[in-house]
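Every protein chain except one is present and positioned as in the full complex.
Showing chain A:
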Amino acid sequence: MSALLEIEDLRVTFRTRYGEVTALDSVSLQVNAGETLGIVGESGCGKSITALSVMGLIPSPPGKIAGGSIRLNGEELIGVSPARMRALRGSDVAMIFQEPMTSLNPVFTVGDQIAEAIMLHQKVSPDQAFRDAVALLDRVGIPSPDRRARDYPHQLSGGMRQRVMIAMAVSCRPKVLIADEPTTALDVTVQAQIFDLLNEIQRDFGAAIMLITHDMGAISEMADRVAVMYAGRVIETATADDVLDLPQHPYARGLIDCIPTLGRADHALKEIPGVVPPLHLLGKGCAFADRCAYKFDRCDAEKPLLTDHGRHPVACHGAEEGRI
């Protein structure tokens, strides 16, 4: 069975002053209809670039899709005409951005902005589009939507704005919804509400969700399957329960150890030493080797590939040889 969204061997490069760096390297992901795929990793590991690649929004230049394929419903998106890509954006794939404060246009009312999104893809009158926008605001749980539709973004709270973004993203019933850290800028209580809303939306619309986050808590709440990314590669992928319970890659373990647990004062939070190496300094070995407690000779010599060593696919020599 072919997945709704299939990314295969995607390679994205950026031209920088250090020369050409590879921001994404042989990334393969799949999302099925009605499923939520979580993509986790630190800042700079390629999560957002993956999302922007699917949307066809890699800033180019300096960015470039150097290889691989992205198929949406069987249709190849790489190399598709700009007009076709525009038609797909918003209607088939939509995106929710990280910062609800800055991703709404400040000079138009939120109702008008949602109506615009509707009119870009559907032949409806402006009045009808505005009524649809009000209905969508109601659907995403905004009280007195007919009044709020006439508000400007700055008159709404952060949580309300993120609801507006969600309303706009689902306005044309996209098949794939990409949520790029949708709750990072919000309070914890509001986060939970937004996750509930995304789950409801998914049930109603049957959309596949690609949830990008650095928060393992969000993964445990939302995701069916998880892909852990590091330095532009997918290093571990499995069902959410598998990754949370039996992480294999030392980096994935590190991420899980970073989740605070309530009521355990003795349990000091672990951190992963070091930072993601700059992409232009990646050697031929494992990108995580310098931060890894289990590092051995092979890690510096050879790049581990994503392979299944019994449990689920992981890219780690240590896991392959049973050292971890």
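Everything below uses one rule, namely that a residue touches a chain if its C-beta (ideal position, glycine included) is under 8 Å from a C-beta of that chain, and two chains touch if they have at least 3 such contacts; residues count from 1.
To be clear about the criterion, contacts and distances are computed from a predicted model.
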Undisplayed chain, where the name is taken from the UniProt record, one of "Carbon-monoxide dehydrogenase (Acceptor)", "protein-glutamate methylesterase", "[NiFe]-hydrogenase III apoprotein small subunit" or "ABC transporter permease": "ABC transporter permease"
Touch criterion as defined above, residue of A:Leu10, A:Val31, A:Cys45 or A:Ala117 at the omitted chain: A:Ala117
Residue, one of A:Ile7, A:Met55 or A:Leu72, that touches the chain absent here: A:Met55
Chain not shown: contacting residue from A:Ala3, A:Ile70 or A:Met168: A:Met168
Sole contact to the chain not displayed, among A:Phe97, A:Tyr230 or A:Tyr251: A:Phe97
Contact set of chain A toward the excluded chain (per top definition): 55, 57, 86-91, 94-95, 97-99, 102-109, 116-117, 120-121, 143-144, 147, 150, 152, 154-155, 165, 168-169, 171
